[in-house]
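Heads up, the thing below is written out as structure tokens.
A single protein chain has been removed from this complex, and every other one stays in its place.
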Amino acid sequence: MKTRLAILILVVLLALLPAYAGKYALYVAIHILLLSIFSLGFNLLFGYTGLLSFGQAGFYAVGAYGCAKILLAYPSLLVGIVGGVVIAGAVSLLLGFLCIRHTRIYFSMLTLSFGMMIFSLAWKWRDVTGGDDGLVGIPRAPLEIPGLFKINMAPMENYYYVVLAFAILAIYLFYRIVHSPMGLTMQGIRDSETRSVCIGISVRKYRLLSFTIAGMYAGLAGALLPPLESTVTPPLAHWSHSAEPVLATLLGGVYSFSGPIVGSVLFYLLKDIIVRFTEYWQMCLGIIVVVLVMGFRGGVVSIFSRKGGQR
Amino acid sequence: MKAIIRTESLGKYFGQMAAVHEVTLTLQEGLFTSVIGPNGAGKTTLINILSGYMLPDRGKIYFREKEITRLGPDKRVKMGISRSFQVMNIFPRMTVFQNILLPVLSRLNKTSSAFSSLQSQKEAVEEAEKILGEVWLQEEKDSPGGELSHGDQRLLELGIAVASNPQLCFLDEPSSGMTPIERIKVLELVKKLASERKTTFIIVEHDMDIVFSLSDWIVVMNRGEVLAEGKPGDIRENQEVRDIYLGEEI
Amino acid sequence: MSGSKKISRRELLKAATVAGIGGMTLGLSKVGEAASPKEKPPAQTKSTKKILGVDVIKLGGQGVISGAHADYGWQIQAGAVLAIDEINAKGGILGSKLELKFMDEELKPAVAVKNARYLATDWGAHLLFGVDSSGSAMAVGPILPELDRICMFDHASTHRLTEELVYGKGIKQIFRIAAPVYQESNLAALIFKDFPNIKRWAGIHCDYEYGYSVWALFKDTLKKYRPDVEFVSIAWAPFWTMDFSSHISAVMAAKPDGIIATPWAGEGVMLLRQALMLGVFDNIQAWFQCMGASVDILEGISNEVAAGKFKDKLWATARYIHNYPDTPENNKFVASFRKRWNRFPNYSAENAYSTIYVFKAALEKCRSLKTSDLIKAMEGLKIMTPAGERFFRPEDHQAIYNVPGGRVVKDPNYPIPVLGDLKVFPAQAYYRNPPFEPLAMAK
Partner (left out) sequence: METLVFQGLVGLSVSMYLWLLAAGLTIVFGVLGVLNFAHGSLFMLGAYFTFTYYGLWGVNFWLAIALSLLSVAVVGYFMERFFLRHIYHLDHAYQLLLTFGFILIFDDAAKMIWGGVAKIPAMPSFFEGTVSVVGRPFPFYNLFIIGTGLAVAIVVWLLFEKTWWGKMVRASASDREMASAIGVNIPTLFTGVFVFGAMLAALGGALGTPVRVVAPGIGAAMIIQAFIITVIGGLGNLKGAFVGAIIVGTLSAYGILLFPVFELFLIFLIMAVVLMVKPQGLFGG
């Protein structure tokens, strides 16, 4: 009951954010929501299925480029976002088929290389992706269902609500998934692959499902980006971008539902604040990462829940 | 009586070494069967092959006269064959209840249900609760499996194996690492489950007293081959068996 | 592990968490409160003393100050700081002092956009400038109308910024003080059209938009004057190329007479040094290094130039060269820059320095901090800068000024190499003019 109340208060606070926060805070909030969605999906693969992907930025970029191409051709926000997610899902299903045959460090390296292949493709296939300059001038198209309604998205507040709605939906669905029989099955595979096989579970099928869902979450985060920034560029697919959900999730805590979300908030704000004060932001971030790993390995959330930690 | 599992000239080789060689066996439904033999006799390899965890290099396996030689372990579970492991193999981060619930869900083909809550799976939940009772773990229901005591983890391992509601269940040293008193309790529990659930158990076990008092049928292996099989009384009298267990009281 | 250690660790964790959460809320509240008042238009007329209505004019700059290209951001910062200190020492602009905040762009468009948003809407910058990479510029440009700020781009050189975004899409908040990408490619073509013996050209280029544009424009322009030249080989080098030996030997396999190359910063130095090692300068007649007259590259090849290893075959330009033009403005700038920073200014530094003086001129002209007024003041502005007279073309907001190309030579008056044998062409001869047509850039 307490938790529900807390969640309700949080949602209300978030819903009222445009009333008390400025434009930049809204912009930051949108980015934190995107990183949360991104990290949540990553953690389905890592924390719940036991597969450390280093290529999630690839699917993020597929979602972003997919949405951008759609919006440039047909300016409807919903079509763009849903389209981006579907394309990212299709690509992750395809690549997942090749990746999930491997586990542990080999899986990580394979996802890294596929992610970087997507990066190279975005960089090189200039007729479609615009090369390193990327696609520019992507409209923040109106939210519309023909014949029903049409909402102008030009004000940042309006778009914030769209992102918030998608984020709440994504988080809710995620909660349902990880607490469902399918979520339990994935955790079983994470805990013991051999045991799972020997109780009749088709391990590859659920790894592939997990991979595809994680890809769609990355795609959703990516698809929500172009209407905000009006630009998409190849660094979105780079491995250093794949490291962001990894860092955020490990910061927040791998084995808790809220870990990736808390971690995203911390990670984004930490960097945002550090870069204002010093040009040596890398050093500060590095020290924080080292201290966190040496100091508490269960992530921030574990301090409150006592569980988690070593593995 | 019917044969529940039958093998023809099974062989599994690691380089020069024959872990299992020319094993032709017919095991009967309903007979509590033990596989014994000295260390390195190939008992665990045999169970690995029969449960599908390893594929044999030679030979054939029939389950209720259907050939299953090349089937993967997950397929065999669906046919009614399950197993436990010698080295503990539970789900350490999941609760004890979830450890049992998962194989039940798998048997009921509910694992792909993505949006329903676990509590809403009434049939599975009830069955998992029942099994928890059967293996005496109701008290530990909500602790993570990995935090149980050794003895309780062995019980959990057993619980997971029977949660698939198998017709045939292999137990690889279900009492290893336990005190003598615990062992007797566990093996009596297995015997009880066998009669209540109509499951045929095939176990690998070291404690000869227990083996001879509980088993209906005993298979003796040595160096990958079947040395002898028969009723406990016959095995006890077998000179070859006595030789390989030289000095040990059997 | 002992019990006491465990406890102390837990204490540490708690302390860290509390600190973390504290910092977080602080950050959020700061973000929240600071943003709202500053979103109002920058021109306020609260104070009667100040003509512009503010005590300080806030300048938000950015450039890359981390990683291998960190010197470019440093140069931008150094140039801007020098100009700001000079202006503040003389009382500021119309009585308002200047204040600078400079951020790391990381060569990542997403970061550049975030910086611009932070600087404009949270920190309260009145004017923006900087940005090193073209991708970042193309990403920042389109959000300027929403931010209602002018941004002076002083390094990013893609022609698309001014041609597509300003001329094509009408984003009037974009200005560029630096010469665009075709300055080096067209200039090279104009120089080498007069070398009848150089017929076979090869390229070693950055594997991104900048390299593609230079190669395409160079080929187009040179072909117009010299139908007899051939383009025999090309190698593309991505960011972070650690070794150009393979690229050099690949193009040398085609036996070119001349090579034109775009890698910049440390990569440019490495390329030239490795070309020396592979004996390239014994087998070609000319090498044109597009950004080769940038100070960091001249510093990096100083010994080799002094030893005559390039055999006077190395040509270069940049978007400003410290030994051109020989005017009081330039001599004074170079002298004060050297005095302040103990180095020579590269083109980013001059561009940033001049940016601040362009802002000064525009503010003094329109006496307003309003973006629309500033745009009017800057369109068509003519101003004397160290690099020479600049003219902001109203159609695409591109500054037009002359930069020569020349041979990289040693001059006893300078500790580092300079450009000699200068070839000066009027800017009109090599600037692209409206209406712009997109470049065909088949590789």
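Note that the chains take the letters A, B and C in the order they are written out, and that residue 1 is the start of every chain.
Please note the rule applied: a residue touches a chain if its C-beta (ideal position, glycine included) is under 8 Å from a C-beta of that chain, and two chains touch if they have at least 3 such contacts.
For clarity, every value in this text was computed on a predicted model and none was experimentally measured.
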item	value
Contact list for the unshown chain, restricted to visible chains	A, C
Candidates C:Leu98, C:Cys151 or C:Ala235 - the one touching the absent chain	C:Ala235
Contact partner of the left-out chain, one of A:Val62, A:Leu110 or A:Ile138	A:Leu110
Hidden partner interface residues of chain C, rising order	65-71, 73-74, 207, 234-236, 238, 240, 242-243, 245-247, 249-250, 252-253, 265-267, 269-270, 273-274, 277-279, 282-283, 296, 299-300, 303, 443
Absent chain, residues of chain A that touch it	46, 52, 98, 101-102, 104-106, 108-110, 112-114, 116-117, 120-121, 123-124, 239-240, 243, 246-247, 250, 254, 280, 282-283, 285-290, 293-294, 297, 310-311
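Here, only the chains that are shown with their structure count from here on.
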item	value
Chain contact graph, described as a line, ring, star, complete graph or other shape	line
Where chain A and chain C are represented by their mean Cα positions, the distance between them in whole Å	33
Computed distance of Cα centres, chain B from chain A, in Å	43
For chain B paired with chain C, centre-to-centre distance based on mean C-alpha positions, whole Å	72
Interface residues, chain A side, partner chain B - complex	173, 176-177, 179-185, 187-188, 190-192, 194-203, 206, 209, 255, 307
Contacting residues of chain A [partner chain C, same complex]	20-25, 27-28, 31, 123, 126, 131-134, 136-137, 229-231, 233-236, 265-266, 269-270, 272-273, 275-276, 279, 281-282, 291, 295-296, 300, 303
Residues of chain C that touch chain A when the two form their complex	9, 12-14, 16-17, 20, 23-24, 27-28, 31-36, 38-39, 65-66, 102-104, 108-110, 113-115, 117-118, 121-123, 134-135, 138-139, 141-143, 158, 160, 164-165, 169, 207-209, 212, 238, 441
